[in-house]
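Down below is the structure, laid out as structure tokens.
The complex appears here without one of its protein chains, the remainder shown in place.
Labels A, B and C are assigned to the chains in the order they are written; within every chain, residues are numbered from 1.
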Amino acid sequence: MVEITHLDASPDTRVPKASVRAADGTAAAATLGLNFGSAEQRGETLVVRIRPDEWYLLGDGAPAMAAGLDLSGFASTVDISHSRTAVRITGDCAADTLSKLGSADFSDHMTPNGAALGNGIAGVTCDIVRDDQRGVRSYLLLLDGSFITYFLGALHDAASEF
Amino acid sequence: MLLVPCPNCGPMNAADLSYNGESHRRPDPKTCTPEEWRTYLYLRENPSGWLLENWYCSSGCRRHFKIERHTLTGELRAPVLPGRKPGATQGDMK
Amino acid sequence: MSHRLPAPLGDVIDRSSVISFTWNGKKLQGFEGDTIASALLANGEHILGRSMKYHRPRGVLTADFWDPNTTVQVDDEPNVRASHRKLADGMAVSAQNVWPSLKFDVKAANGLVGRFLTAGFYYKTFMKPAKLWPAYEHVLAKFAPGGSVDLDTPHGRYDKRHAHPDVVVAGGGPSGMAAALAAAEAGSSVMLVEHEHQLGGHLLWGSNDDRAAANELAAACAAAGVEILTNSTVAGRYEDNWISISQRSHPGVIERLIKARGKTLVGAAGTIERPYVFQGNDLPGVMTSGAAQRLIRMYGVKPGTRAVVFTANESGDSAVEALQSAGISIARVVDARAGEGITSASGSKSRVKRVTLSDGTTVECDLLVTAVGWTTPTSLLNMAGDRPVYDADAARFFPAGPPDNVLATGGMIGDGSRDELIAHGRATGELAAGRAAVVRHRLQAATARAAAVDGPEPDYPADERTPLDRAQHPELYRSTTHGIVDYSEDVSSKDLFSAAGEGFDSVELIKRFTTATMGPSQGKLETVNTVAVLAEARNETIAEVGTTVWRPPYAPISLGALAGRINEPTRVSVLQPWHEANGATPILAGQWVRPEHYGDPAAEVRNTRTNVGIIDVTPLGKLDLQGPDVPKLLNLLYTNKWMALPIGGVRYGLMCAEDGVVLDDGVTARLGEEHYLMTTTSSGAAKIWNWIEMWLQTEHPDWQVHVTPVTTGLTSINIAGPNSRELLGRLTTDIDLDPTAFPYMNVRRGTIAGVQNCIAWRIGFTGELSYEIHVPSGHAVHVWEQLLDQGADLGVKAFGLEAQRIMRLEKGHFIVGQDTDGLSKAPVTGLNPLLKLDKDDWAGMPEVAWTMESGDHPVIVACQPDNGSVVPEEAAQILRAGTTEIVGRITSSRMSPTLNRSICLAQVTKEFAAPGTSLEVLLVSGERITATVQEHHAHFDPEGARLRG
Partner (left out) sequence: MGKNKPPAKYSAAGLLWRGLRKQSWPRVWREPEFKSTYDVVIIGGGVHGLATAYYLASNHGITNIAVVDKQYLGSGGSGRNTAIVRSNYLTPEGVAFYDRSLDLYNSMSNDLNLNVMFSERGHLTLAHTDSALRTMNWRAEVNKLQGINSSVITPAEIKKLTPSLDVSADTRYPILGALYHPPGGTIRHDAVVWGYARGADAYGVDLHQKTEVLDILVEGGSGPEGKGPSGKVTGVRTSKGDIHAPVVVNCTAGWASQLSNMAGVTLPITTHPLQAAVTEPVKTFLPTVVVSGSLHVYVSQTDRGELVFGASVDPVATYNMSGTLEFTEELAGHVLELMPGISKMRLLRQWAGLCDMTPDYSPVMGPTPVDGFYVDVGWGTYGFKAGPVSGEQMAACVANGTTPELIKPFELSRFTEGTLVGEKGAAAVGH
């Protein structure tokens, strides 16, 4: 079973998203913390260290958290709510579905809950956060919004066998 | 498909990276001669053997790094991020 | 089914389930579990096709996938392996390479002239007269072997999947099953891949004990959680154990490609039985011992009534038992181990009738079974870099030593009893699991996101397996007579001798000259016999001759499976549904689907020039740049100067590659103290982002700049035309549009149609007064609709890409990649004031400087045909008058709705660039026309009064 949801399908459900870029040693980097490739829910915000010097703040708390950051030193934020679109794929076969379209290893040992990675899925570069929902395997995919029509088609097609 | 060890992400499928070719030094554009500049632009050692080259982790950490690759056997060793010393990261991952 | 044997023979068929099919139009029946070939044989149809060159009748030879003689057409599918493909209800099966019919084939006449059609005969003839070769060629092509494609075949469902198993086992015989089981028991995730329809390997046609053991092992594998893929082939092993598996047994798909990154690969492909080379060896009724056993024991089919068995090993002996169990009389067992042999077989056109032995005696029979030895299918191991080595005692090639992450077991490396094979398989499985565990530990430790590793890295297990013995086997390749070596290519040992005699001295040259081993089984049956014959002909050893290169795939894969679901990403702006609902003709530009026009591009131009138009330009690349060093970066990448751009300012820039060739162009705005927005061409968006990261990370890691692509996040709308200020003014409250407050080439941020955080800049690609607004995409549809609503009385209309192209041409703006090409250095654009040679450094500067110094380069000019109703094609060449010397070409051309005449941009050599020069343009029709070089690039409003207004 897999369930695919485009979270940004309507303005009401759109997930606020911010990107924070911060060099090592800056206050923002210290505040956000985390290891590269991992994610953590903090209140209303899912914080993801998606690259060594870049964090995503996702969820209703994101704008406030971004605005509250100390950007001294070499740090900056960009609102990416409209650039990246969010798709959630949940269910026991979620990893099998992704494995049809992407080459990353989505097994528990290589991509445990809370892991974040970049991988091409059906030819579209996605940032992927393994973010299980109440114990059910789930992935949050962030991709360039312009691909969404194509992307959902490919995802549903891949999931159709499950 | 080759597995390329990104110094940040670990082993990655080559298709998830961009290949930027032989690593070479850029001459000073102010003082160089046409020969020097065009050597930089066009001439390549292109060895059959070990070669230091540039890769870009385009779907992972988005870092450019250098790695030594054996152009005949495909072996890889010692990836380095620019500004870091060789050997500061893990080696052969295969 | 006259040739069907009674149960219990026929393990894999289900006699309760009858299947109907047709064979060359004739209605026949078989059973569930039959292959097409077994069903045909059961019906007494023993000629399944004809050979490629001589059109000799052919019957079952090996009765497995590799059988070269039983390739048939099934419905719209050519080249189906009848000895492997399971019979299905309603199949229309027909023979290939036959004309007009299987029984009577006129091309069989080729057989009579075979003496002249030696290998490579076509190289030696048809040279003269040269004119006739195409006709000969036509005839030759008619002889192309194989089935036929139906070009209306629908593209059925094929699929793909990635996998990351610890261990992949190729081959599900006893050793492969044992390896998979042991690896799974040791904690590995295992994929066991078997080419045939069931696990068991050679046990499936062996003794009762063998078959029982096979079932037991198969059940144990399933219980241990091994992922078992039957009717699936490990097709290739690529770098770092990237393994391709073609799976023909996945429900709902015709075939699917699994791409597995195996931590270890176990090769357990067993052995393939070799045919024997002697005169008459391709007569129907001559088959291998494996074939006879498969037919009898698996399919319950009687392959003949009176048999001669030529055996050199226990497989032949076991075949004798099988034949006896089927009630076939054994006319003679010829034992190679006792020094006996056969020299030829002969018979009628369609069946073997007698065999001549080495001692000269002849024996009547209708079945000749040969068991002359094995070939190791080293193909997969070769793909892993291994080179096979010949062992004369065992009379076969063995792997020399594959890399550490590839292990071989079973028949690939030796021989033994069933228990010995299983024991070796188990040891191999354990070793594979141990090595996989180390690789897994390393992968996990090196991958930031992975789960933490437990404890230290395990020791890398050394290979301490007890090797399998290699059974002694006589070297039996060719008798004293000549016969077929490559059945599918119709190459005989005689052909090989004569090619060797002509000097095609290495096995690779022999292969290419005779085409031996180049057919559908890719040498799995033929290579070693080819090598042996060549060795004989050249008086060399088999080891000296060596084999040809094996290449993927191990067994052919359909193009459908390799393609899989065809996923070709396309992108659209959030306005695309509006465009489509409003009659836009879509055009694919790179990955973007965009509106080319809404019906009449010329009308769109006129409306924009007189009223106001809006266009969706979202695909324009947009990069958010932040940090104190952005000006340095811009100064480095653009040819002009950027240190003094004020906040609120916008500037145009040109980028070059390091060879001075124009790379991209666009405008960049300064939004705040350390905040800029850069635009690139649509096609350059991804490239320029990488380009910037490259410069920042490798040449100037000390510079502080953050780059974030925001192309899709901001929907970009250009509002152009005399009424654009009025229109925008109706939608914004907080942006002062007064020309003095917001002059040309300036940027403002504000609220548009109630949407905050919009960016507006005044630029003019179309040459009109125009504002390009960038709206957070979630709100763009609203803004777009507001523009149309609020501007109805102002005549606002959407315009498409084509109208924009026309207007930019009217303004003389060049397009990178259209008006420039792969050799156009920056001075070609004529934008010399933007090429600042007094800067310290910029990408491509030296080449640009030298080019300007030499002055030797073409330039872009605007020109107008003297006859304004003629539009020269883009690509029309410009010639030195009255000659064929090319001095330039038209790079852009259109009929201008504004000027009512044709207009062009062209690249011409310096000599022809001066305003007023008359150019001779060669139209595609061949007609020459004249055109005149214009004073300015802009055909329209060269002073820019409109856009600055």
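The rule we apply is simple: a contact is a pair of C-beta atoms (placed from the backbone, for glycine too) under 8 Å apart; a residue touches a chain by one contact, two chains touch by 3 or more.
None of the values given here were measured: they were computed from a predicted structure.
Visitor: Quick check: which displayed chains does the absent chain contact?
Guide: Those shown chains that the absent chain touches are B, C.
Visitor: Return the single residue from C:P403, C:P461, C:P474 or C:P556 that touches the missing chain.
Guide: Of all options in C:P403, C:P461, C:P474 or C:P556, contact with the hidden chain holds for C:P556.
Visitor: Looking at C:R306, C:H441 or C:R512, which residue reaches the missing chain?
Guide: C:R512
Visitor: Which of these touches the unseen chain: C:P57, C:G147 or C:G341?
Guide: C:G147
Visitor: List the residues of chain B that touch the chain left out of this view.
Guide: With respect to the unshown chain, the touching residues of chain B are 1-2, 14-15, 19, 21-22, 34-35, 38-39, 41-48, 51, 53, 71-74.
Visitor: Go through chain C and note every residue touching the omitted chain.
Guide: Contact residues on chain C toward the absent chain are 76-79, 113, 115-116, 118, 121-128, 130, 133-134, 137, 140-142, 144-156, 158, 236, 238-239, 242, 244, 257, 259, 383, 498, 501-506, 508-509, 512-513, 515, 518, 520, 522, 549, 551-553, 556-564, 566, 568, 570, 587-589, 659, 817-818, 821-823, 847, 850-851, 873-877, 879, 884, 886, 889, 922, 924, 926.
In this section, only the chains that are shown with their structure count from here on.
Visitor: Could you work out how far the Cα centre of chain A sits from that of chain C, in whole Å?
Guide: The answer is 31 Å.
Visitor: Can you check how far apart chain A and chain B are, centre to centre, with Cα atoms defining each centre and the answer in Å?
Guide: Using C-alpha averages as centres, the distance is 29 Å.
Visitor: Note the residues in chain A that touch 2 or more other chains, in rising order.
Guide: As it turns out, chain A has residues touching two or more other chains at 36-37, 103, 117.
Visitor: Please output the residue numbers of chain C that touch at least 2 other chains, ranges allowed.
Guide: Residues 261, 443, 447-448, 450.
Visitor: Give the list of chain B residues in touch with chain A in this complex.
Guide: Interface residues on chain B, with respect to chain A: 8-9, 13, 15-16, 58-63.
Visitor: For a test of understanding, state which residues of chain A touch chain B in their complex under the given definition.
Guide: 36-37, 51-52, 103, 117-120, 125
Visitor: Could you pull out which chain B residues touch chain C in their complex?
Guide: Counting only chain B, the residues touching chain C are 1-3, 5, 8-11, 18, 20, 26, 29-30, 32, 34, 37, 40-41, 54, 56, 58, 62-64, 74, 82-83, 90, 93-94.
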